[in-house]
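Every protein chain but one is kept in place in this view of the complex.
Now for subunit A:
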Amino acid sequence: MSTNILEMRSITKTFPGVKALQDVTLEVRRGEIHAICGENGAGKSTLMKVLSGVYPHGTYEGDIVFDGETVSFGSINDSEHKGIVIIHQELALVPYASVAENIFLGNEQRGAGGLIDWNKTNHMAAALLARVGLKENPTTPVGFLGVGKQQLIEIAKALSKDVRLLILDEPTAALNDSDSEHLLDLLRELQREGITSIMISHKLNEIAEIADRTTIIRDGRTIETLDMSAPTATQDRIIKGMVGRDLEHRYPERTPQIGEEMLRVEDWTVHHPTQADRLVVDGASFTVRAGEVVGIAGLMGAGRTELAMSLFGHSYGRNITGRVYKRGEEIHMRTVSEAIGHGIAYATEDRKKYGLNLIEDIKRNISAAGLHKMSRRGWVNDNEELKVAEEYRASLNIKTPSVLAVVGKLSGGNQQKVVLSKWIYTDADVLILDEPTRGIDVGAKYEIYTIINRLVAAGKAVVVISSELPELLGICDRIYTLAFGRITGQVPVAQATQERLMELMTMEKETDKVQ
C-alpha cells in the first residue's frame, strides 16, 4: 500500500470558453487532514466535483488513483461506494425530517417486507450521533437544531456510509467559534480512527491549527503543497500563494478624518418576533460619526443582525422601542423605504437569501433600491440604469464580461460588490454592513476594505458587523461589543485586542436576565 490514499494526476477540466482546471495535481496521504486553499473561482470546488463524480469520468482529462487503483466515477453514487463522501457548504438536510431519517436518507434501513425498520434506524442513528458528540434524540426534526449541530449530522451521515475520505467544503463558514472548535476536534478524532479528510477553507487560522498539509490552488493550477509542520508554512506564505502577490498589509491604510455625529441610537430594545417575552436586543445605544468605521463585535446569537435589521425599517422583531437621531434630529424608520429615505442602508449577511435577485442581471440588482433616483413619475430610465451599472462596475471593479450577466453566476466577492453598489447608489449616509466579507476570498476582501475606506473618506459613516475579530481590528476606528443583546463595551481600536474584545463579548449581565 502506498502512503497516498488519493492521487489526482494532471487533472484538466474545461468548460465552454474557460479552463477551470489546468494540470492540477493533488496527493493526499493516508490518514491526514489535507487543506485546500484558494481564492473563490480558483477551482477548488471544481476539483472536488471531479473527485466525487459530479463531473463524470470522461468530461475531464487526467487520472484519479484512489487507494492504489485508477478509478473512473460516473456519478456521486460510484464515489460514495468507494467511501469518498463530500459535504457541501450548503447543507443538504431536510428540515422537517428527523435526525435519523436524514442520516439514512437514500440509505434506508429496511426490515421485513422492505419496510423501514424504525427501531434499527433510530438505534443506529443514536450510535452515530454519539460518535460525532451529539446528544440529540434521533427523532428530533433537523430544523430544530442549530447550524453547528446540522453540520455534525452531515458528518454522521457520512459515517453511516463507511466513509474513508471525507471532503468538507468550508465546513465552518457558518459556524460560531465554539461550534467550529467542536467540529475541528471531531475531525481530529476521526483522524485517529483512520479517516482521511480534505477540507476546503478560507479561514487560515483554522488551517494552521488542524491541517497536516495544505495544497494551494490559484487560477485552476496547483501552486504548491505545504507541510504545515515546517516553519516556512506561515499564513503569509499561504496568502501569497493564493493571491499571487505579497499581501503585506491585509488591510488597506487609512488616516481617519472623523467629523460630526451622523447617527445616534438610544436605548434600542427589540423583542423576538414569535416569542413576545424574549428580549433580543436590550437597551442598546451607540453612535457613529461621519468618516468613521464603527465595528460591532458579537458571538453568533448576540443580536448583531437583529439590532441592524430592526433599525433598518423594523425588518426584524416586534415591540421595538428606542430612539434614533440622525445629525442630531430624531428620525423614525418604520419601513425599509423610510429608512432608505433617511439615508440608511443595510447590506445583509446572507447576500444570496436576502441581498440579491440571483436570476436577474447585475444592472437591475444595482438599481433595485435606488429606482426612485432613475425614474420620473414611475417610469424608469433604462439608459440611465445601464450607465449607473457600468459606472459601478468600473469603480468597484466588479469582474464580469457585462452588466447584463446574471448575478447568480458571479463569485461571492463580485456578488458582494453588487450588493454594495446597490446601497452606495441610494446615496446612503450610514451604511450598515453585516458580515461584508463572509465567504469571499482574500483578494476580494481587500477590495471590499478599500471600498469601505473610500466611503468614509467621502464623509459617510460605516458600521461593520463581523465575526472575524482581526478584520474589525484591521478596519475599524471604534468597536462596540454585543453580548446577549446588550452593548457590553466600547473600545477605540488603538486599545483593542482580540482578548479584550472576546472578554466583553462573553460578558453576561450581572443582574437576573429573565424579564
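Going forward, contacts are C-beta pairs under 8 Å (C-beta built on N, C-alpha and C of every residue); 3 or more make two chains touch, one makes a residue touch a chain; residues count from 1.
Please note the rule applied: contacts and distances are computed from a predicted model.
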Task: Record-based protein name (UniProt) of the chain missing from this complex, from "Cytochrome bo(3) ubiquinol oxidase subunit 3", "Methylenetetrahydrofolate reductase", "Xylose transport system permease protein XylH" or "Na(+)/H(+) antiporter subunit A" - done: "Xylose transport system permease protein XylH"
Task: Given A:Thr335, A:Ser395 or A:Gln498, the one touching the chain that is not displayed - done: A:Thr335
Open item on the list: Touching the hidden chain in the complete assembly: which of A:Asn137, A:Asn357, A:Ser395 or A:Thr497 does that?
Closed with: A:Asn357
Open item on the list: In the whole complex, not just what's shown, which of A:Met48, A:Leu93, A:Leu152 or A:Ala368 touches the removed chain?
Closed with: A:Ala368
Open item on the list: Tell me which stretches of subunit A touch the chain missing from the display.
Closed with: 312-313, 315, 335-337, 339-340, 346, 348, 353-360, 364, 367-369, 371-372, 375, 378-380, 382-384, 386-387, 390, 402, 406, 408-409, 422
